[in-house]
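Left out: one protein chain. Kept in place: all the others.
Now for chain A:
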Amino acid sequence: MIELKNIEKYYANKGVKSYILRHVTTSIKQGEFVSIMGPSGAGKSTLLNILGMLEEPTYGEYHFMGEDVTAMKERQRIELYRNHIGFVFQAYHLIDEMTVAENIEAPLLYKKIPGAERKSRIADILDRFNMVAKKDLFPNQLSGGQQQLVGIARALVAQPSIILADEPTGNLQSAQAEQIMDLFKKLNQEENITILQVTHSEKNAQYGNRILTIEDGVIKEDVTVK
């Protein structure tokens, strides 16, 4: 599903290039659950942003579902956002002025899904996440764990083939974190959704089936979890 070949990323500052990523080459198959680990500042978020096409690599090739991302037009990329990629953020990034239900509905609007189907999808997902009672609350009326659940629901409702999550449990207590990780695992196993998460926690990394370790912009380890 994802092919990276020799990805490089650097920022040039006063003629000095500071490399964030060097020679990153890897591939991720449909249905994998990959955890990216590494010290702070290693380049994990940058890699995830490149995978999510939010940043462009300085060099290298990136194919997403067989298509060359670097040659892609803006419109095609936006189509991928609408239909294939879901994002989950450490800071949840729910829209404060929207209720829970509205936040979840938002991506469906951009996908131009008709009203009736939107309603049923939202109802389904609220039901599944046990949040029906909370649907009319605003984000600041929810706990962090609940907010992240809404964030994941929002990513899922568009039925993506891959979820990119940058430290999704970074702001959560361990009980809440566990709930999120169980959910990811279930989505991965039951719905065959590819999941890529950045995490600092060894324990969370164990939920997936593969761990990429990055240090100073280079992939140091690539191990499969038993």
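Everything that follows uses one rule, which is that a contact is a pair of C-beta atoms (placed from the backbone, for glycine too) under 8 Å apart; a residue touches a chain by one contact, two chains touch by 3 or more; residues count from 1.
One rule holds in what follows: contacts and distances are computed from a predicted model.
Candidate names were "Sulfite reductase", "Glutathione-dependent formaldehyde dehydrogenase", "2-oxoglutarate oxidoreductase, beta subunit" or "FtsX-like permease family protein", and the UniProt protein name of the unshown chain is "FtsX-like permease family protein".
Taking the complete complex into account, A:Glu55 is the one of A:Glu55, A:Glu178 or A:Asp216 that touches the chain left out. Note on the undisplayed chain: of the listed residues A:Glu79, A:Asp124, A:Asp182 or A:Asp222, the one touching it is A:Glu79.
Shown as candidates are A:Glu102, A:Glu178 or A:Asp216; the residue that touches the absent chain is A:Glu102.
Take chain A: the residues that touch the chain left off the picture are 45, 49, 52, 54-55, 75, 78-79, 81-83, 85, 87, 89, 91, 93-98, 102, 105-107, 109-111, 154, 158.
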